[in-house]
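Notes for the one structure printed next.
The full complex has more chains than appear here; those shown keep their coordinates.
The first chain written gets the first letter, and so on, giving A and B; residue counts start at 1 in each chain.
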Amino acid sequence: MKIFNRLLILAVVLFQTTTVFAADAPKPVLNPGDTAWMLTSTALVLLMTIPGLALFYGGLVGKKNLVSTLSQSFMITAVVTITWYVCGYSLAFMDGAKGGFIGSTSRVLLKGIGIGDLNTTIPETVFFCYQLTFAIITVALICGSIVERISFKALFFFITIWSIVVYAPVAHMVWGNGYLNTLGVLDYAGGTVVHINSGIAALVLCLVLGKRKAKVKPHNVGYTMIGASLLWVGWFGFNAGSAVAANGNAGMAMLVTQLATAVAAATWMIIEWLTGENKPSLVGMCSGAVAGLVAITPASGFVGPSGAFFIGLAAGIVCYLTSAKLKNAIGYDDALDVFGVHCCGGILGAILTGVFAVKAIGGTAGALEGNVAQIKLQLIGVVLTLVYSGVMTYVVIKVVGLFTSIRATDAEEREGLDLAHHGETIA
Amino acid sequence: MKLVTAVVKPEQADNVKKALNKIGIQGLTMSDVKGYGRQKGHTEFYRGSEYEVAFLPKTKLEIATSSKKLKAVLEAIQKAAKTGNIGDGKIFVTSLTEVIRIRTGEKGEKAL
């Protein structure tokens, strides 16, 4: 009996190796190492939104809107979990028509899910949770453009609908068996699905809502730094977790993420140092880091260190220009630069993925390795996302606007949304 | 009795306190205020947006004193608060019609 057990140990090990590589392998088996990393990644990505993004945004608004800004992220975490459970996950990740636009309803309300169901080598339950954290942060990112004036009620309805009719289809097209995926568009961890998607939605919303009555300077740069740090750390779960395994791909994704982020942070800092007020600001460094994180996101499973270096450099320069120059030049009130950093950084990253992709890393060559066509594919992904998300965001907010006022009243805005919408104040 | 209100640089406040102690002033009320005068504020930049911070941090000291001691108080403050740079601050003097020590109910100079 003991011997049999020992043979089994051997068998287990043998088996784990054979299943993954064997050509005619049956359904993959659960790998505890991969599962451990994906459980961890899920925690890391949730940490990015609460409290990460909440603080990053919260520190940049005025003091009388801190509670409001924190509440948005927290409420979204709760509500999107429910919409994801109800149908978002199913519509995004269950196979629909190949090359189509939306998934199937086979996992609506998670029907039939069990502890034995797997997605590649991890439990499907973990995959559900991991993907959920992406849906959450995408929606939460949007709020940055509309803080200090959006009605909390309107936001509640807006994000409930948006998480289903915009996020799920875009995720399906890129990561499910949908159109862009079938086409060969590369988006490792969400350049299009998360950043372009939220960034364009943010721009549309802030145009619909109009400008704030008054702009005040960031009330708590400390919170912003804590938030940026948690985003940075959590992003390891975002990008390296997108390998859905604890392997060499995850490792390389972590490495390029770290490098691009550092380069972008340093770049933004140096630009500020050498221009403008001649001072390197903490908000600038944090913004640069986030820009780098955004731009490397679609590329993180496809490029190597030198690609990451250039992507970081480009992100620092481009996002500085779109946030600090373009916005003021044009004059829309994208309060916390969701468009400038996430949409523009996402587009930049999507395109540069097509440039720097290395076949030996992610299986697809980029323009530098001769596959110039990839850039075109990337552009298709960018444009489709911009158009679909932009138009649908407009439709959804207009529909919500039929039922409830989407903007805080002038009095509420002056008083601060903390008191007006939540009945709470920071002393 | 007089109420002496001095608006000084925050980093000089401690100095002023000590100088007043030396001349026998044993009570003082302090608060954080902001101000500008000759010395103007500054501009901060966040992602390219300018925010004018017009007011500089100052410390306001309020000292109720007998008219007799007034001169000594004014001199002590001036000496201790002065750095010679703009923004050193101002002293305002008003008349007090009454002072009361809450604990004892003492009034007037006895209450100081």
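We take it that contacts are C-beta pairs under 8 Å (C-beta built on N, C-alpha and C of every residue); 3 or more make two chains touch, one makes a residue touch a chain.
These numbers come from a predicted model, not from an experiment.
Chemist: In terms of the labels given, what is the subunit stoichiometry of the entire assembly described by this structure file?
Modeler: A x3, B x3
Please note the rule applied: only the chains that are shown with their structure count from here on.
Chemist: Could you grab the centroid distance between chain A and chain B? Build each centroid from C-alpha atoms only and quote it in angstrom.
Modeler: Chain centroid spacing, chain A to chain B, equals 52 Å.
Chemist: Which of the residues in chain B end up touching chain A in this complex?
Modeler: 43-49, 51, 53
Chemist: Could you please specify the touching residues of chain A with respect to chain B in the complex?
Modeler: Residues of chain A touching chain B: 60, 215-218, 272, 276-277, 279, 281, 283-284, 287, 323-325, 327-328, 337, 340.
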